[in-house]
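All protein chains but one are shown in place.
Naming follows writing order (A, B and C), and every chain is counted from residue 1.
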Amino acid sequence: MKILRNRLSSALLVLLGASFITFTLARVIPSDPALAYIGPKATAAEAAKLRITLGLDQPIPVQYFKYLIETFQGNWGYSLSTKQPILQEIADRLPATLELIFFAISFAVIFGVALGVYAAKYRGKFQDSLIRIFAIIGVSMPAFWLGLLLQMLFAGRLTWFPATGQFDIELKYDHPITRVTGFPLFDSIITGNYHATFNGLHHMILPALTLSAYSFGLLSRMARANLLEVLSQDYVKVARAYGLSERLIFFKLALRNALPPIVTVTGLSAAYLITGTFFVEQVYNWPGIGSFAVNSLLSIDYPAIMGITLVAAIGYLVTNFIVDLIQSKLDPRVWMK
Amino acid sequence: MSTVLKVSNLEVDFIAAGTVINTPLRGINLEISSGQTLGIVGETGCGKTLTATSIMGLLPSSAIQRGSIEFAEHGLVNAADMADIRGSEITMIFQNPQSAFNPIFTIGTQLHMVAVRRQIARNKIEQLLHARLRSVGLNDVKRVMNSYPHELSGGMLQRCMIAMALISTPKLLIADEPTTALDATIGHQVLGLIRSLQQSEGFAMLFISHDVSAVAKVSDVMAVVYAGRVVESGPTQDVMNNPQHPYTKGLLGAIPSAKKPRGELTAITGNVPSSLKALTGCSFAKRCTSADAQCLGEPPIIQIKEQVIACWKVAP
Amino acid sequence: MKTLVRPFICSEGGKPMSLKSRFSSPKIRLIAITTSALLAIAGFTVPNAAQAASVFKVATSAAVTTWDPIQSFSTEAFYMTNIYEPLLWKNPDGVSPEYAPALATSWSASKDGKTWTFKLRAGATFHDGSPVTSAAVKASFESSKKVGGAGFIWDALKTVDTPSDDTVVLNLSYAAPMDLIASSTYGAYIVNPKALDAVAKDAKYFESGKDGGSGPYTISSYKAGSSVVLTAYSKHWAASKPAYSTIDISIVSDGITAQQMMTSGQVDWATNIPLTSMTSFKRNNKYSVIKYKSPFNYVGYFNTLRAPLNNPKVRQALSMALNYREITAVGGQGYATQSRGPVPAGIYPYDAAIPQYQMARTKAKALLASAGVKDLTIKITYASENSAEARFVPLIKDAFEAIGVKAEVQGILFNQQWAAAKKDPANAQDLFIVKYWPTYSDAGVDNLWSLFHSSAKPFFNLSYWKNTTYDKLVDDAIELSGSDKAAAQKLYSQAMMILYNEAPGLYLYDEAQVSVVPKKFDIPKYNINYPFSAFFAGVKLSS
Partner (left out) sequence: MKFLFKDKLTSMASTLLILFIFLAIFGPLVAPYPKEGRGKANVDNSFIGPGWKHLLGTDELGRDLLSRIIFGARPALLIALAVVGFAAVIGTLLGLIAGYRGGWIDSLIMRVSELFLSFPPLLLSLVAVTFLGPGLVNALIALIISWWPWYARLIRVEASIVKSKPYVEISAAMGVPDRVIILRHILRNVTTPLIVQIAADLGTVILAAGSLAFIGLGAQPPAADWGLMVAQGRNLIFDQWWISTFSGMAIFLAVLAFNILGDALRDHFDPRISRQ
């Protein structure tokens, strides 16, 4: 538990630092933040007045401290482009993004690990090299491009899947999703609104596949490499020497031993997906944080960008933390390190 | 006194892309009778461990094995038969206990898996394991069973290894450098333990070590291996007291002992040839002080009393 | 690729806007946001017997920069014209009468054109059920003049009298076409006084999607940046109810995404189809592609403060360098025509007699030589969010290089290039590409004045060009247009000739409005007077 406390405190430190970097970027780099707020039309006098009301006249550390307190109190300011409270904007959009990430990661883990194991089992055979090629293609694929291609092919030409959005628009009127947890797809399941569920899944496939490409590549390579690593260990020889069946050794022992690093990589790629959603949601017009982030970036919506960055950093931390927790369950040695 | 294991001119080739790249075993002949200990001694890379591996039938797919192995009442056995014998009638102790146990399972779990594999009745397993652990001198059984490998010392782990080896009351125990990874005193204790267990359990043992003194301590019969061949074998006492083969002499010369005055330690110059492909004649010739042209031919097998030596330079 | 802009939090304070500084920033935002793809439809075909309550699904790029009908000066007009009503609607050209009654049923002007009297519609109510009274009109116009984004349109308005609940009298300081002004897309809505009080207390009152209008639709849900749902107002005065009681609008900034949504049936109608897709829609018999005149017009300002651009010869040379055919083709994708000066065709005071520059590069080179110009480099900026500009600006670069003038192109957010042009004229960009249109259908009082009339504190006349004859002509014309349009037209035409000869800017092309209409639906015609608006009350299944 002590270790846990240490981790939490260090996490907090990192978060502070992260928020500081964002803050500095937002406050220092642009010529005049006040201008950003009232626009080029502002007279010098107006700008000066605003600078004081915004506290821009104080030294950066003071401003930062204020910003921290405000942020902590849940006052994240208003988006310049939508005029809505940032926190609310993010809260409204987060579920869609998390559902997308969840499915992407699931695809990546299921297919990635499965193929990686398969490749390890047939090491050196052609299945192996085939999978290796798949994997490296996965990690080399620009998500935005893959998204466009899939959209053009499977939505545009073949019309197998919808091209955009998380649900059909009619759904709002035919089979409205009753809000329980705020996660639309999940809610549709627990409220037994299966029409909505299927529709959601139908919409989910293309974006999730696009998003998962990179993680898939990463995971299948990792799974293969680690499995081979494990299989070359003494304790596997011992297991053989004691007549344990190959199935048992491969699927129970080796796989179990290869799991911890795979979990780590899963966490890593989950973090990668946080920024991945920016591009995928952009292409598929997904109603999540990602598209909001891109819009905020392009319109230089300071408060929004700072809010999003903070949330992303938190997401990153949380992922790592979860990974560590799982790790400690999987590998008795973790807490030693 | 019945023969437990008989290995006759065991040869192993390693194949890569269809061609032989190495022949590390070039005709090993061994015989162990029940309750007896055969010690195999030789420098690292002589093929000691490989001999054990091929007896266990655990050679990698890239290896081809020739020669015959007879085991107890099974008679001639091939790798396939070994799959059933391995782990029950023949068990093995390994060099490095730290890496020999799976780091993410408790000792208990790992012993348990082996026990289950041996079709021991579930309700009996627990007590059997406890008994075994006690017999190897681990009395805090509960703790040991519930600890992970990294939580135990090398000595304790090696004891656990031995306990694991004895779960199935084997006919033959192969001990591959069981003490090398341990520090001297622990090593001694472990050796002692093995010895006493052997008396009580009555299994035969194939004891592999590069350390002649260790071999001398535990084995009744010993075989000196060089470059994939047994160059000299016989009752431990005889071999130790009057070694015939130059290599054996060299080995013995390298051990300090009370008999020899200080500074008489001799060493064998040169190293074991790394690849034994297409090596003819006496493989020790290159390093042998008394070697000559004759030594390029296959050396004759000379028998002196119970000692068997493969050398041109030994007079019968 | 995107149509995104950073809005300002603009505080005009209490100071009344003079003619000289009359634009409030959202107008800039508006220019910034509109891309060639942005489209709207307006019209007045009265829907026949309402069908059963049903949903009409729309995709548009029209962002909501504010829900405040007084501040509104941007693309939210797309929704506003369904939620709010002015006194009058101006009919599309060629439709008579010129005006259609909205909240006023009859109106008249005094001889001198300085007093206007409007009779209000009986039985018109705001969405909270309270009646639309002359008090509401007074309150709306006054707050619009005071703090409104388009408040300048009330420049002539002195006082508002309310002799009775259903009568409004507007007293002007000089003659102005109040019927035209009262039908403006911006600043002329009649707003529920309760809402006006609320917003006075809390500036963000409207922004969550509240409305204080009297129009056929009311906002039933608003997800910032993603969707707006309008539902029909049951007590609206119109004799017939809208065919569609619910209008579900998805805000989609990408034209191609909107197109995809329409062709895949996600939405019934998309208003921002990329021009580049029109050819394939023409081939598709499920849709009809209709082309309308629009008030949109592409202009480039030369920075006339800087040598050698202060020399008209050089400006003429550069104007002659352009290949107008190609620019029009690439920018308008076959839906544009080379413009005659800054006044778009179909908008007063357009004059078909005004000449156009044609490509004449040898002549251009000669002009440059005679002006003694060599190794000149021109810095061009354009609004990166405008896909048409992104398409054709490289052609301008090519053209200049063809006559030996280097060019650096920079695509930045409109606000940024606008700021760059204003901050320090001496170091501003040399050429500033802009998409412009009149705030209400008078390009004399707007385009000609705003773009090229000199002023102490330049706002949109960022060529910094100063020509006293021109200034006088335009000022006189504006004063005159209230009473004698024809006379004003003459002055305007002279002014436009000066613009042609002096070439303070590049006059590129007038953009047509292209709408792709699913044949399944009967959608009101585009109304050039409400360039960003769609009038959903008129939408119905085609018979």
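Here, contacts are C-beta pairs under 8 Å (C-beta built on N, C-alpha and C of every residue); 3 or more make two chains touch, one makes a residue touch a chain.
Everything numeric in this text was worked out from a predicted model, so none of it was measured.
Judged over the whole assembly, touch between the missing chain and the shown ones holds for A, C. Touch with the chain omitted from the figure is made, among C:N82, C:S183, C:S277 or C:S319, by C:S277. Remark: the omitted chain is touched by one listed residue; of C:D398, C:D471 or C:D484 this is C:D398. From the set A:L4, A:V62, A:I133 or A:I190, the residue in touch with the chain omitted from the display is A:I133, counting the whole complex. Residue in contact with the omitted chain (choice from C:A329, C:A345 or C:M497): C:A329.
With the whole complex as reference, residues 14-15, 17-18, 20-22, 25-26, 29-30, 129, 132-133, 136-137, 139-145, 148-149, 151-152, 156, 225-226, 228-229, 261, 271-272, 274-275, 278-279, 282, 293-294, 297-298, 300, 305, 309, 312-313, 315-317 of subunit A touch the missing chain.
Against the chain not displayed here, subunit C makes contact via residues 1-2, 254-256, 259-260, 274, 276-277, 279-280, 323, 326, 329-330, 384, 387, 390-391, 393-395, 397-398, 409-412, 416.
Keep in mind that, in the parts below, only the chains that are shown with their structure count from here on.
If you average the Cα atoms of subunit A and of subunit B, the two centres end up 54 Å apart. Between subunit B and subunit C, the centres computed from C-alpha atoms are 93 Å apart.
Within the complex, the subunit C residues that touch subunit A are 2, 4-11, 24-25, 28, 55, 57, 63-66, 204, 207-208, 223-226, 246, 248, 250, 252-254, 257, 260-261, 264, 266-267, 385, 413, 415, 418-419, 422-423.
Subunit A meets subunit C in the complex at residues 35-42, 46, 78-84, 89, 92, 151, 155-156, 159, 162-165, 168-170, 172-173, 285, 287, 292, 294-295, 298-301.
Of all residues in subunit A, those touching subunit B in their complex are 233-235, 237-245, 248, 253, 256-257, 260, 330-333, 336.
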